[in-house]
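Omission of a single protein chain aside, the complex is shown with its protein chains in their original locations.
Labels for the chains are A, B and C, by order of writing; each one numbers its residues from 1.
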């Protein structure tokens, strides 16, 4: 799968009701999740809630956890506070931790683990809380 | 004077208050007439009068009279009826008489005697009368 | 020459204006009411409206065109291709009014316009001609002559051109069926319903040789062009030089073209059309006494500006080239981008060019009158522009054309771009040994009609 296809997938997922999408190579493993039946039901987004995008500050590879077998930094529905690590972007063998800049709840993670991201690409949406 | 300059002059006269404009070569002879002081005052154009254009049906040279020393076919202010000759257009040595297609009064003659005209160029304006 | 009236429209009118500018010759454009905002109208030094949209009342209206030329003080008239370019009467009228007609004499136009007579003259001069008949006098004559030639046969209009009045017949029944239609089409198009028969060579290629001749007996050929890629007898893509041709055949074609031009004392720019069969035999088909649509491929390969040369020759200058000075460099391909998909039953649909991105970079030439916002009028032919690509060899030219076709964006009107892109990918086309049957077969096999 090339970068364009991946971007198309991201956009497709982004614009659909699907909140999680996984795909594996080899003998193919596919997993699609819809918001109506989430694994762990996130708090409902109240109408008028302010969703803030977290954008990639660099080009690189997006990772949800610090190591392949470690749990993800955050899950959808998690509350986060400023300075908390949300994910890492690997660029040129360097792991760059991306931190939350506000207090809120992670509403949507838009990029799959291990996928390339370009500058400015929206990684996740956080609902701002006071 | 080239075709473009002539066209520009025609447009200038057309858009100005000037109703007649003459120019000669050699030692220069210029003659400009305004509608407010016409040689023979045409009947005033009543507001809402319907002015019908007479367009050149061919490319050629416009003449107001059948011969250099003959009087013009029509003057501004003249009443004309269908079939009456308004002017001739000379093309390839052929004199083509241009006839009125309606009854009315010649309000404005837009092309100077002996000037080239292109297809569709408006030669004069006639106020339609029943 | 000081001032030339360009008796045409579209890309060829622009092409002539470009040549005139480079020769410091002023230009007078003519335009129909449908072409008031066309580029040829705005780019010329002067422009005269010669009639309403239909061509018969404007671009074919000899009196208005000549009156415009005389009034504007033109001393020459360039007819381009199509419209009045092969009209002997128009050439004669120009001459009668002291205007240089940029083309051969009216006598040449008359002789070469009668396709049957032209063939007879060439045969006499020792140029091999395509087997065929004189004018068909009756249905009996038709059937008997066809039997002698052997099927398939081509029915062609004596005064024809551009594929009009032309029909292919595989057998007697089909021939009798198309006879009346062909004659009616010929009458409608050329005011002459005389038709004749020609043997249809299976797997033949359409190859033509470019000629330049001055008024003093000097003639050179500027190489050949491959024009076999045709749909309904309309060329869609041309190449220079012709691929898969031996040096020996190329030399023989050039020599035959010179022989033919000398036989009729030809003057100016012209083209000898040949059919070349798979065995390498070639036959004269007709001579086009004018600029060809596809002239740019020759220009790119030979480094010669054919339109400037044509004007110089018409002005009475001697040829500036000897045969030895004309050597090819690389390979060029032209795609005729039409406002029409290439598909059975397709028709051009007028519209507005809503977006235009013109390809650029090395090797690319774009001859076109369209611009973003241009409205394609429904009255004239469907050519939107000619995309021409040059490369050091055929392989490089193909790659250059492929990427130029990829870059070209024309939105708002249907085009032949999908066809051209698909043909460029076709293996048989890339191998370079395609004949005039190629597009028909290709359309039959292919699903691409876009």
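Following the convention adopted for this analysis, contacts are C-beta pairs under 8 Å (C-beta built on N, C-alpha and C of every residue); 3 or more make two chains touch, one makes a residue touch a chain.
None of these values were measured; they are calculated from a predicted model.
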From the touch rule at the top of the page, work out which displayed chains the omitted chain touches.
A, C
Tell me which of C:157, C:400 or C:422 is the one touching the absent chain.
C:400
One chain is left out of this view; which of C:22, C:124, C:148 or C:180 touches it in the full complex?
C:22
Please pick, from C:51, C:82 or C:296, the residue that touches the omitted chain in the full complex.
C:296
Touching the missing chain, which residues of chain A?
2-4, 58-61, 91-92, 116, 118-121
Chain not shown, touching residues in chain C
14-15, 18, 21-24, 39, 43, 296, 299-300, 303-305, 307, 329-330, 355-358, 360-368, 371-373, 392, 396, 399-400, 402-403, 406-407
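What we mean here is this: only the chains that are shown with their structure count from here on.
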Draw the chains as dots and join the ones that touch; what shape do you get: line, ring, star, complete or other?
other
Centre-of-Cα separation between chain C and chain A, whole angstrom:
61
